[in-house]
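The complex is shown incomplete by one protein chain, all other protein chains being positioned as in the whole.
Letters A and B name the chains as they come in the text, with residue numbers starting at 1 for each one.
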Amino acid sequence: MIDILIWLVALPLAGALAALLLPRYATAIVISTAIATSISAAALLYAVATHGVMLYEIGGWPAGLGIALRADGLAALLLTMSALVLLASSIYAGAYFRENLLRSRFWPLWLLLWTALNALLLSGDLFNLYVTLELLGLSAVALASLAGKTAAMQAALRYLLVGLLGSMLFLAGVTLIYAGYGTLDMATLSRVVAAGPIAWSALALMTVGLLLKTALFPLHFWLPPAHASAPAPVSAVLSALVVKATFYLVMRLWLDIFSEVVIPQVASLLGILGAAAVLWGSWQALRAERLKLLAAYSTVAQLGYLFLFFPLLQALPAGAARDAAMGGLVILALSHGLAKSGLFLAIGIIQQRSGHDTIRDLDGTAQRLPATTFAIALSGTALIGLPPSGAFLGKWHLLSAAFSAGQWLWIIVIMIGTLLAAAYTFRVLGHAFGQQPYPRHPVTIAIEEWPALILTAFATIGLGLAGAPVWQLLKVSL
Amino acid sequence: MLTAHWLYGLSGCLIMALGLRAVLLNDSLLQRIIALNVMGTGVFMILITIAYRGPDATPDPIPHALVLTGIVVAVSATALALTLIRRLTEEQDSD
Partner (left out) sequence: MNFDTWLPLLVVVSSLLPGLVMFFLDEGSHRLRTVLNMSGALIKLVLVGIITWGVFHQHIYETRWTLAPGLELVLHADTLSVLFVILSTVLWLVTTVYAIAYLEKSPHRSRFFGFFSICVSATVGLALAGNLLTFVLFYELLTLSTYPLVAHRGSPEALRGARTYLAYTLTGGVLLFTGTVWLYSIAGPISFVEGGTLNQLHADYHPQLRVIFLLMITGLGVKAALVPLHGWLPQAMVAPAPVSALLHAVAVVKAGAFGIIRVVYDVYGVEFTHELGLLTGLGIIAAITIIYGSVKALSQDNLKKRLAYSTVSQVSYIALGIAILGPVGTIGGIVHLVHQGVMKITLFFTAGNYAETLGIHKVSEMDGVGLRMPATTLAFSVGALGMIGIPPVAGYVSKWYLALGSLEAGMAWWVMPVLVTSSLLNAAYFLPILYRAWFKQPVTEWPNEKILPARFETQTALLWPPLITAALAVAAGLFAASPYSPLEWANLIARREYGL
């Protein structure tokens, strides 16, 4: 059972190497690796639910000297969500990339990204986090630049620069931690870290680095161009998973390791930036002319919602209310991951069919692809936070926490943000109703449309109706 | 001895700060990549300084391992960056 932790990192890595060495069989290798990794992720989820926190010390070296892999409820949930997104996107990508050359370059990088993601989520050691963070960033940049056009290259380069800057700051923070406490093991640190200049500076450095990578307002400038010019499956993974991974790290730092150090004012600062992200991102999404740009700005906004939780979690005392809010945060993140990836996949289908993704000229295509449009509708439901969706439950808990803590500002922000999200979603969906001829069969390109439908269905009906286990799993924590 | 220790550490911070400044203020992509490397060097210097455990004890091996790993990562990242810059200039020239 404990070996599952290693399988989750080793499988995609082996697959990446195999795909590199045997480009002719690459697609088959990737799909089978994807299925195997997804099964492992599900097994991990089950193991964490029944046995509690899973630990694996690599090479037998005890924590402190060696590198530990740890999985608790939060990590297991994110791992499972990533696996689902990557599996669906892999199936989609197999059909999306028409040219073989592009595809053979794509697959190894794709699996490398998966390796990095899994390793990051399972890391129990701060420096290991740095390495996996870099690996994640590099493979993401490489994937984003695959399209080859000037705009994509420029966006990818900017992404790379920002990412490297962020990691460097993160490393500086790790250095400070080691200087102050002599260990890099996360479980140990969460016990010993106490308020003081070293802890504050380290937290500040690491947070700024991570915020750069998570694209929190006003450090979000690199995200819309990068996500909008990447190929569809890459955008899906970038928006749904890569930024979530760095957000997960912010959560670990603020709520776990440095929980004694955080003061309410700084938590409020995160909240204010989050609020600005919600309003600015939603407004820009409303004004966007291209579907992918709309989706990218929507990511900026949705990440803002996640940051609104921080001042609330800080203000609530430990207990049922705080646990409920935590679960709300996680389910909102999961819901966004599933919904946004499904959205990007659907947009990719539209883009390939009509050669463009301009919203104003969407009429013909949207009406000729009813299944795709339905996927966009489901995704929109989860992004707005309408029932049934995980986001509905998440927003409920966010609002509830705001009312309990008496922090009224966030309530107004959430209400406006929800209405703006509705506005930009239905701006797109309005094009699905027109007077173009309706195709005989609702599902036209099965292999591409079903992954999008399944992902968005999970975000809405799956998490919306069967989301209660999320809270139970979060109780299994480090 | 103690003064040298602090000197190394401070220079590390200074180099890091200079690198950061260059990344933020420079316009040329190539210069920014180089500045990032300089920043990295600064951090590595600090790490090496931390490894010192006194005149009689052996230095702490862990920061050394971290520096080595960091250098490898920095090299790979720079390689990717340079390749992308080269491809970008090619694309822009052919436009």
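Keep this in mind: a contact is a pair of C-beta atoms (placed from the backbone, for glycine too) under 8 Å apart; a residue touches a chain by one contact, two chains touch by 3 or more.
All of these numbers come straight from a predicted model, not from anything done at the bench.
Q: In the intact complex, which of the presented chains make contact with the chain not displayed?
A: When the entire complex is considered, the left-out chain reaches A.
Q: Can you work out which residue in A:97, A:114, A:217 or A:374 touches the chain that's missing from view?
A: The one listed residue touching the chain not shown is A:374.
Q: In the complete assembly, which of A:70, A:220, A:252 or A:397 touches the absent chain?
A: A:397
Q: For the full complex, which residue in A:182, A:264 or A:387 touches the chain that was left out?
A: Looking across A:182, A:264 or A:387, the contact with the absent chain belongs to A:387.
Q: Could you tell me which of A:209, A:281 or A:467 touches the chain that is not displayed?
A: Reading the full complex, the residue touching the unseen chain is A:467.
Q: Can you list, in ascending order, the chain A residues touching the missing chain?
A: Against the left-out chain, chain A lists 320, 323-324, 327-328, 331, 370, 374, 381, 386-388, 392-393, 396-397, 399-400, 403-404, 411, 415, 418-419, 422, 426, 430, 433-435, 437-443, 464-465, 467-468, 470-471.
Here, only the chains that are shown with their structure count from here on.
Q: For chain A versus chain B, what separation do you get between their C-alpha means, in angstrom?
A: 29
Q: Would you mind writing out the residues of chain A in touch with chain B in their complex?
A: Those residues of chain A that touch chain B are 65, 127, 130-131, 134, 138, 141-142, 145, 148-150, 153-154, 156-157, 160-161, 164-165, 168, 171-172, 174-175, 178-179, 184.
Q: Give the list of chain B residues in touch with chain A in this complex.
A: Residues 16, 20, 23, 29, 32-33, 36, 39-40, 43, 46-47, 50, 62-63, 66, 69-70, 73, 76-77, 80-81, 84-85, 87-88, 91-92, 95 of chain B touch chain A in their complex.
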